[in-house]
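Only one protein chain is missing; all other protein chains are in place.
By written order: A and B. Residues from 1 in each chain.
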Amino acid sequence: MIFLKRQLPLAITFVMGVGFILQYYIPHPVSEDAITTVSKWMQIISGFALFLGLASLFHVHAVKIKRQVPGWGYSLALYVGMVGTMVAGFWNHGETMADGGQTAFGWLYDYTMVPLQGTMFSILAFFIASAAYRAFRARSREASVLLVSAVVVMMGRVPLGQFLVPWTWDVTQWLLNVLNSAVRRAILIGVSMGAVALSLKIILGIERSYLGGGKDQ
Amino acid sequence: MKAFARRMVGIDRRVIFLLIAAAILLPMLKPFGLPIKVSPEVKAVYDYIEALPERSVFLLSFDFDPSSKPELEPQAVALLRHAFRKNLRVIGMTHWLTGTGLADGVFSQVAAETGRERGKDYVFLGWSPGGSALIISMGQDLYQAFPSDYTKTPTRGMPVLEGVRNLRDVNYMVSLAAGGAGIEMWYVFGKDKYRFEMAGGSTGVIAPGLYPFLRSGQINGLIGGLQGAAEYETLIKRKGTATAGMDAQSAAHFVIIVLVILCNVFYFILRGEKGSPR
Partner (left out) sequence: MIFAPLVFALLFIGGPAFAGPPTPPEGFRALDTPNDAGKSLSLVWKASPSDTKERSIQVWAAASPQAAFKKVAEFPSNTRYVKPGDFPWWAQPAARGDHYLKLPSSQAFPIADGTPYAVKLLVREGDQEAWSDVVQATAAPNYFNWAQVNNLVFVLAFTGVLLGSIAAARRNPHIRLRRIAGLDAVEEAIGRSTEMGRPILYLTGSGGMDEVSTIAATVILGEVAKKVARYDTTLKVPHRDPIVMAVCQEIVKESYIEAGRPDAFKEDSNFFITGDQFSYTAAVDGIMLREKPAANFFMGSYFAESLLLTETGASTGAIQIAGTDSDHQLPFFVTTCDYTLIGEELYAASAYLSREPVLVGTLRGQDFGKAFIMGVLVLGTALATVGAIADTEVVSYVLDLFKDFK
């Protein structure tokens, strides 16, 4: 059992990892065919991951309904929503439009999913304002610099600001293209090094937390 | 004065929410319509599409879902209007499952207003799992990655895909991205390997993070947020929802600036007082 849970996944990871590092440097059609084949496998596995997520969701909320834990009514609402959407989807063969008209599946998408997601995202506009009011204080030199540049960029990125104070447009462009690019590059380099280091550790079997389990690795 | 400042510093956030709501709603009822300045990064996308010969292949990836619709749908509509006006062959697809209905809706809407035909002038391939694996698959063989389009029509033999075998046959590509699966992924697994030119369209919050790619030439242009969409609408001389939204965005920005300035004034009044806010 340990072999299946530990040794075999580590061996597969090592072979595939080293193989596809080398694939990058091999232009031969055999190498291209290999990556095409593996890409198809990855697409199939990604498709299965959807089912896993769904099964996990069904299971968790089924337990909540069965035990009638506080808030189990929301789990029931989730079930009704999920099953209803699935039935509508299968009934309409996954199509949102048919014969020039909207299907039930399309109606559910346009009149529940779109407004709900839009609503959640739009709360950010209000939260940004309240966070800015609370936090943008010139407590120190650095905070003052942050404050001034935030005000300049907020003006430079909208037509009213460009109209009232035209130079904010040019300063904003400079801030975005020069200062911002430089800092983002630095963060990108650091984060990328971290990602490369992690990938190498996973391939070489040094990092095993992705296999699950505790410190018995 | 200090008592007033103390009250204002600790003001209920719902008052701020009301001010923002007013700032967004009022300009929509009474727009003031200001000219929109076009940035070089948006113009670069426009110029590239403008220079493409007729019937060139343009790939548009709708890598967003309904939560980013207000910012990215206007970009998609403006790009499609431009592409159809230039008589380009448009291939649409998405990496976000929850964005398929939205993307198909945009195609249908713009195609209907420009008299373009599905299968002949454009095709919406829909969604397929895999992310980077899908891009690699498309780079090898488009028809294996998408044997049929969103309406279940076989892709092989479609007039719009004539001469297109894989991503190497794409003349220009724009990824409209709201986050993870988007522009970076298209560059690393797409452009770097299959050598097509590409640009990005993104939400305002992730746009600054894409400037390094723009400055190094990895993407040739960037349409950032609602402002970017409004700039593109200005370039194609066809105002849409983005231009309409800029008044509200201007007002909201100004309200936030005024609030921040006021907050600092109250902070300075109270500074040095025992128990004053951090």
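A few notes on this one:
One rule holds for everything that comes next: contacts are C-beta pairs under 8 Å (C-beta built on N, C-alpha and C of every residue); 3 or more make two chains touch, one makes a residue touch a chain.
Bear in mind the structure is a predicted one, so any value in this text is a computation, not a measurement.
Residue in contact with the omitted chain (choice from A:44, A:87 or A:200): A:200. On the side of chain B, touch with the chain left out of the figure occurs at residues 13, 67, 178-180, 192, 195, 205-206, 208-209. In the full complex, chain A touches the hidden chain at residues 21, 24-29, 32, 52-53, 56-57, 60, 116-117, 120-121, 123-124, 127-128, 130-132, 134-136, 184, 187-191, 193-198, 200-202, 204, 206-207, 209-210, 212-215.
Note that in this section only the chains that are shown with their structure count from here on.
The mean-CA centres of chain A and chain B are about 17 angstrom from one another, to the nearest whole unit. The part of chain A that touches chain B in the complex is made up of residues 32, 35-36, 38-40, 42-44, 46-47, 49-50, 93, 95-97, 106, 109-110, 113-114, 117-118, 120-122, 125-126, 128-130, 132-134, 136-139, 147, 150-151, 154-155, 157-163, 169, 173, 176-177, 180-181, 184-185, 188. Contact residues of chain B toward chain A in the complex are 11, 13, 16-17, 19-21, 24, 32, 34-37, 39-40, 65-70, 97-98, 101-102, 104-105, 108, 128-134, 136-137, 140-141, 144, 151-152, 204, 208-209, 211-212, 214-215, 227, 230, 246-247, 249-257, 259-261, 263-264, 267-268, 278.
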